[in-house]
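Yeah, one chain of the complex is gone here, protein chain that is, but the others are all in their spots.
Chain naming follows the written order as A, B, C and D, and within any one chain the residues start at number 1.
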Amino acid sequence: MPQHKSTPQLMEINLGPQHPATHGVLRIVLTLDGERVVKAVPHLGYLHRGVEKIVEDLEYFQIPPILDRMDYVANLNNELSYVMGVEKLAGLKVPERAEYIRVILLEFNRIMSHFAWFGPFTNDLGLFGTAFLYGLREREYIQRLFERTTGARMHYNYFTYGGLRHDIPEGFVEEARHLANRLPAVIDEFEYMVEENEIFRLRTIGIGPMDGKTALNFGASGPFLRASGIPIDLRKDEPYSVYDRFDFKVCSASGGDCFARYKVRMDEMRESVKIIQQALDQMPDGPVRAKTTRHLKLPKGEVYMRTEHARGEFGAYIVSDGGVRPYRLKLRSPSLSNLMASCVLLPGMVLPDLIATVASVDIVLGCTDR
Amino acid sequence: MIPLQYYIIMSAILFTIGIYGVLARRNAILVLLSVEIMFNAVNINFMAFSAYITPATMIGQIYTIFAVASGAAEIGIGLAIILLIYRGRETVNVDEVNMLKW
Amino acid sequence: MSGQLLAFWALSFVILSGALYIVTTKNIMHAVFMHLLTMSMIAAIYGLLHADFMAAMQVLIYAGAVTAMVVFALMLTKSQSRPDGAGMAVDNQQRGASFLTAAGFLAVVIYVLVPQKWAVKETAPIVKSDVAAMGAIIFKSYILPFEIISVILLAALIGVIVLARKED
Amino acid sequence: MAIARPFLIALALVIFVLSNIVFFMWAEFKISGRVADRLGPMETGRFHGWAQPLADILKFLNKEDIIPANADKLIFRVAPFVGFIPVVMVLAAIPYTNKIFVRDFDIAVFFVIALSSFTFVSMVMGGWASGNKYSLLGAFRAAGMLLSYELPLGLAIAGVVMLSATLSLIGIVQHQTVWNIVLQPIGFLVFMVAMQAELQRSPFDLAVAESELVAGYSVEYSGMRYAMFQLGEFFGLWALASMAVLLFLGGWHGPYLPGIVWFFIKFYGIFLFLAFSRVSVPRVRPDQLMDLGWKILLPSALVNIVITATLIVLVPHYQLPLAISEFAILIGALYLMRRVLK
Partner (left out) sequence: MNAAMTNYYYVVAFAIVGGVFGGLLLTVARIMRPNKVNKTKLEAYECGMEPFEGNWTQYSARFYVFALVFLIFDVEIAFLYPWGTVFRDFGVTSLIEMFVFIGVLLLGLVYAWKKGVLKWL
């Protein structure tokens, strides 16, 4: 009688799109052997709205609100790449003051985004909503400032080519300074809350280690890449806007595990606070918007503008045929590259580690699916 | 007062059901469950005798304790063997496992 | 009819029908959980015999540990592709012969045992089921079986580990 | 009347425990709210949302009951009862003071331990019968972790049993001139950790692990059936927290106040501990959980037994040496663990 060894019974299972820990509508089709992941295939597109196609029918000034809806956690960072691309192609000069306000808001938005990552991350590790609500509370304070400034809580539509839609409101500087002075203590509190926790350390240290080379090969960027020990930060490496005037560190960590990603984001928030404080000190008076026309016609040509988004390199590639609408607008989303990079880590993991790793990458499905 | 005979007859019937299960079942796990039934029929007997005949020294009861303990070891090993056979042969049917070596 | 007798009849009914269900059902998982019920009822029978420690031990070992093991074994063997086990042959072809054998055995046992006069203590069963008393008896008179049990359990453990490790 | 009496007592006790559970639920809402820097329920019932649990129960009653098409209908229906009935039975064994108790069981401790093994059976039944992959994974986890933590639980209690030489809960409490937590700190710690695992509460809520398995073994349960699992869990909390009070915290012993008050003060102390620990730590991974159970708690419980037995037999006045050596070992072990983990 022929001898045959039984093959392990594999189980195919959907993780997502409707799952408490997939941050929106990510769907990962898992092949499980018991609880160990044999194969993990991400399926995207559940939040696909055809942003790149829609914008081809819109005039340049109409596009930022659409981009807001891509990465709905760090909206201003989305807008920036695009408006800077347009400015570059049109040769517009942005007033100093607008640049400074942009930087302040961008860094605040980065912090907000990291808070909005920190909460759900701990939630996915199983902390029963406590740190989640702490994260959202801090985010709320910043969001109120944004609401007063831009008029919207989420889809700000505040940056426009040539500067800002309108000037900052009364008392913005004081409130921003107050927030910036308050934040370091808050970040310390968050670190104190989780970092000394034995279970948190057990769940994050050494989980999902990503080496820098693989990450680079997958085009990963942002905190995800910096956690793997590669300190690439566009704000430092090819300074845009007025970032070259500020003194800040590029945070990186070795190890590339979930803990390193957490640590990098925490450190990065401190650096952002520093930038905000410096920008508030240096902010000049003056107009916030260069003279432009509403129905802007870009000269024929193409431009690729990339900026350091909260999640990594966000690029906008604008092709103009000389009309009032872009011929093509290609958007490079950091979430997508980071997600794809992280997916090589997943096979061989167990389910809880998979959840922790995917959560630590910090993806926003609006950004990956566009 | 329940007569001792009642217990004996009850456990005899239970034992018989177990025998039927052992003989008629094809699935090894079900065979093992039937063995457990027989096992417990015997234990009921022990307990009944202990309570009715030697209540002071509890001989039957202590016998049952040891029987349960060793029975636990037995079912453990039994299931492990079934698992091993399953791994080699992809079957838990006792009438297909008729070779001396696998 | 006294309450105890009533309880005995009820328990016997549940036990025997449960056992019958175990040996006839097609659904293995049902058999496992019915086994659990039957064993719990046997524990109640022990209670009726004033052996509450044994009753608790029966529940602990059969309801807890053995059920767990059987469930694990079932899940390991994929003995059914669907939860309800439809389309599975769980019986062999000897059902008739088995039934005859079992019935014959029962007849013999009843023929032999029932007329027997047992030396039942008239006052029995009155023993106060005291754990301490039982402990005293075990640790005074039955110490060797007690130690042997530990060795048997150790042997079972090592055996299972060796068997289960064959895969690697 | 004598025949109906146990039923009436049981009914009264179930209703009493249920009213406490309503309070537990509200307190948990409030505590987890305050810990997370928010208010918790405020609207329902006007005064600090006191009616929120009642509203929740009403909602459970109004939920549609769905049994999936490929579920094993029989086991699916039976599973909540298997989880619920044993924990109600446990109530019969729990004394509140030496006057207020249902029955003084000879083997009360063993009775509770034995019946608690039904909990995992109900979870496995529910998870398996749902015909859902997530619930199957949850059932596996439930089986594994409840198995692993029943051992430390039982062994931690064994230390107490050895001190008082009886399995009766009333006897154990009466024997505690010094609270057992002083004599058995290792046992108490092991008991508290194992208790949380047995109760499936965070950080050991692996079988329901919301962010991983959605809701584990209870994914497919809805409405009142799901609520019965929850109720069973709360009854289990009642039983095990009472056990902790009776076994380690001196039960109803205490100065000035009446025994029943002391009992409930201690009981709610344990409850507060459970409520706080639920919201302050992340969930452990299954293998870490197993490591903790088998490689730390089980050996510690055995060490506890060995120390206790040796000192009781060899030293005539064993209480002081026992307390000192247990605390010394505990502190030493904790220190060492901290060094190793850092």
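Note that contacts are C-beta pairs under 8 Å (C-beta built on N, C-alpha and C of every residue); 3 or more make two chains touch, one makes a residue touch a chain.
Just so it is clear, the model here is predicted, and its values are computed rather than measured.
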| item | value |
| --- | --- |
| Chains shown that the absent chain touches, full complex | A, B, C, D |
| Touch with the omitted chain, as defined above, among D:Arg201, D:Arg225 or D:His253 | D:Arg225 |
| Missing-partner contacts on chain D, residue numbers | 6-7, 9-11, 13-14, 60-71, 80-81, 84-89, 91-92, 102-103, 105-107, 109-110, 113, 130-134, 136-137, 140, 143-144, 147-148, 150-151, 154-155, 158, 161-162, 165-167, 214, 219-220, 223-225, 227-228, 285-287, 289-291, 294-295, 298-299, 302, 305-306, 309-310, 312-314 |
| Hidden partner interface residues of chain C, rising order | 3-4, 7, 44, 47-48, 50, 52-53, 57, 60-61, 64-66, 68-69, 72-73, 75-78, 80-83, 126, 128-129, 131-132, 134-136, 138-140, 143, 146-147, 149-151, 153-154, 156-158, 160-161, 164-165, 167 |
| Residues in chain A touching the chain absent from view | 6, 8-19, 22, 27, 32-36, 350 |
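The rule is simple: only the chains that are shown with their structure count from here on.
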| item | value |
| --- | --- |
| Geometric centre distance via CA averages, chain C-chain A, whole Å | 61 |
| Intercentroid distance (Cα basis), chain D paired with chain C, Å | 28 |
| Per-residue overlap in chain D, given as positions that touch at least 2 other chains | 140 |
| Per-residue multi-chain contacts in chain A, two or more chains | 5 |
| Residue numbers on chain C that touch chain D, as the complex places them | 27, 29-30, 33, 36, 52-53, 56-57, 59-60, 63-65, 67-68, 71-72, 75, 82-84, 129-132 |
| In the complex with chain C, residue positions of chain D that touch it | 70-72, 74-75, 78, 105-107, 110-111, 113-115, 117-118, 120-121, 124-125, 128-129, 131, 140, 143, 147, 150, 165-167 |
| Parts of chain B lying in touch with chain C, wherever the complex brings them together | 1-2, 4-10, 12-21, 23-27, 29-30, 32-34, 36-37, 40, 43-44, 47-53, 55-58, 61-62, 64-66, 68-70, 72-77, 79-84, 86-87, 92-95 |
